[in-house]
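Removed: one protein chain of the complex. Kept in place: all other protein chains.
Presenting chain A:
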Amino acid sequence: MSNSSHGAQQSQTQAKLVLLGDMGAGKSSLVLRFVKGQFFEHQESTIGAAFMTQTVTVDDHVVKFEIWDTAGQERYHSLAPMYYRGAAAAIIVYDMQSQQSWQRAKSWVRELQRQGNANLVIALAGNKSDCKDMRKVSKEEAEAYAEEQKLSIFLETSAKSGECVNDLFYSIANKLPKQARATPQEGGRGGVVLDANAGQNRQKSQCC
């Protein structure tokens, strides 16, 4: 991992990454494990965190992930289209100990495909692999499904033990288009950046 800023020799991609999946599948836990290396047995629904960022380096290429959490809006099927806007990658998470969670994951895949973003890298993650004896969804079934739907990545992960969590994010970084992009949504003419320093570049009126 690297914190280097826009280095001359390193190209950088900024990538919005969204997480989808049923309540309790472990979306927030996966992000927390990846970004902070932490795991809490009774993770509260995340309060007050809009998104987290984490930078990874793959072959001298820096990918800065901007990771969006559903903020609980998936619970009553009320995720806003804004959530998907400009996303470069999506991770669909299911709890391998729950058939319901697996069925919901498949409907999230359909929902994503309906958005019609052909360049989106979609990863499927069967979470909670630390207690495989409780498994209700077989690896073969999920693998076959991922292949059939042409999903880019399938992995079984454990946010608790950390198994395959970094692999998941690094695989995504690998699949992203290599060319460095500007902040995906602000490109083009007339883009403006809002900040608190209102009117800083205000011109004083001058007599001519």
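Following the convention adopted for this analysis, a contact is a pair of C-beta atoms (placed from the backbone, for glycine too) under 8 Å apart; a residue touches a chain by one contact, two chains touch by 3 or more; residues count from 1.
One rule holds for everything that comes next: contacts and distances are computed from a predicted model.
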| item | value |
| --- | --- |
| From "DNA directed RNA polymeras-like protein III subunit Rpc82", "AP complex subunit sigma", "Guanosine nucleotide diphosphate dissociation inhibitor" or "DNA replication complex GINS protein SLD5", the hidden chain's UniProt protein name | "Guanosine nucleotide diphosphate dissociation inhibitor" |
| Contact residue for the chain not shown (choose from A:Q73, A:S107 or A:S138) | A:Q73 |
| Residue numbers in chain A that touch the chain omitted from display | 22-24, 45-51, 69, 71-73, 75-78, 80-83, 85-86, 97-100, 115-116, 136, 183, 185-186, 188-192, 194-199, 201-203, 205, 208 |
